[in-house]
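Take this structure first; my questions come after.
All protein chains but one are shown at their positions in the complex.
Order as written gives the chain letters A and B; numbering starts at 1 within each chain.
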Amino acid sequence: MIGNFPFVVCMILIALGLWALLFRRNLIKLAIGITLIESGVNLFLVTLGYVRAGVAPIYTYAPPGAKMVLPTPQALTLTSIVIGLATTALMLAFAVVIYRHRGTLDARKIRELKG
Amino acid sequence: MRLVTGQGYWSPLVWLALAAGVALLAWAFWSRGQRTYKAGTEQDLPFLSGERAPEGAHVRAPHLYWGFAQALRPVMDWLKAFHSGFLGDYVTWTVILLAVALLVVVLT
Partner (left out) sequence: MTIGMHAPILAIAVPLLGAFALPVLAKVHRSLRDLWAIAVGAFTCAMVITVAVQAFTSGIQVYTLGAASPTDTIASGGFPIRIMLVVDGMSAFMGLISALVGLASLIYAFHFLKEEQGKTLAMTLFFLLWAGMLGMEYTGDMFNFFVFLEVTSIAACALVGYRTWESRPAEAAFKTMAMYTVGGLLVLLAIGILYGEHGALNLAYLSSRIAGSQLDKIALGLLLGGLLMKAGAVPAHMWAPDAYGEAPAQAAIVLVANTQASLYGLWRVLFTLFAGALSAPAVGWLVTSLGVLTLLVAVLMAVIQTDLGRLIAYGAVSQIGYMLLGVGVGLTVLSSRPDFGLVAMQGGIFHMMNDAATIGLLFLAAGVVKRAVGTRDLRALGGLGHDLKWTGGFFFLGAMALAGIPPLNGFASKLLIYESSFRLSPILTAIAVLGSILLLAVFARAFQGAFLGPRLREAKPASLSMLIAMGVLAAVILAMGLVPDFFVEHLVTPAAEALWRGRDLYLAAVLGG
């Protein structure tokens, strides 16, 4: 009954994350923008697996003859969350190192590598 | 020993043989020149563009192709501004590339 609403939410999350990446200068805000895009894509993956009137895909608890939601996207999303954890941790670590050297987190001022 | 392209072939060994012949010719010309220079005169000193340069003078890399870069100054300045070093610009151009790819694929 909610139709395509979850997919719309995913696209809004991705659009918000891209907007943060394009228009914000603080390095932490850029990392948050990337985390938003990741959340949007993860939500998209989980939503893909929904089967109408399906139950959780636990083999031993399901009533006989019941439809289950697809379990594969749930596995894909778990993998993606872990990958997102690693990339966010690495980006924040580098943001800390940049702050230690340059004393600022403004991306417009940290531009030694240009041209 | 021949790499066949669509329109002909390329053979590096034949090229090497011809290049050796040309090198022999060049050596023949060079060996007929004057071998010596007079040490201790002005022939020994470094000169740059007709001006006497200090010892250890070296035409450094930024001086080469300076004229080329100056002649193409508007293009080079635009390219240098294009590579701004700002992450937001990198993502902007990626989004533009994505939009172009989506348009090309979806509309054909």
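We take it that a contact is a pair of C-beta atoms (placed from the backbone, for glycine too) under 8 Å apart; a residue touches a chain by one contact, two chains touch by 3 or more.
The structure presented is a predicted model; accordingly, all values stated were derived computationally and were not measured.
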Only these shown chains touch the missing one, namely A, B
Out of B:Leu25, B:Leu45 or B:Leu79, the sole contact with the unshown chain comes from B:Leu79
Those residues of chain B that touch the unshown chain are 1-8, 10, 12-13, 15-16, 19, 46, 55-62, 64-65, 68-69, 72, 75-76, 79-80, 82-83, 85, 87, 89-91, 93-94, 96-98, 100-106, 108
Touching residues of chain A against the unshown chain: what are they?
14, 21, 27, 30-31, 34, 37-38, 41, 44-45, 48, 72-73, 76, 79-80, 83, 86-87, 90-91, 94-95, 97-98, 101-102, 110, 112-113, 115
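FYI, only the chains that are shown with their structure count from here on.
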What part of chain B is in contact with chain A in the complex they form?
80, 83-88, 91-92, 95
Show which residues of chain A lie in contact with chain B when the two form their complex.
18, 21-25, 30, 107-108, 111-115
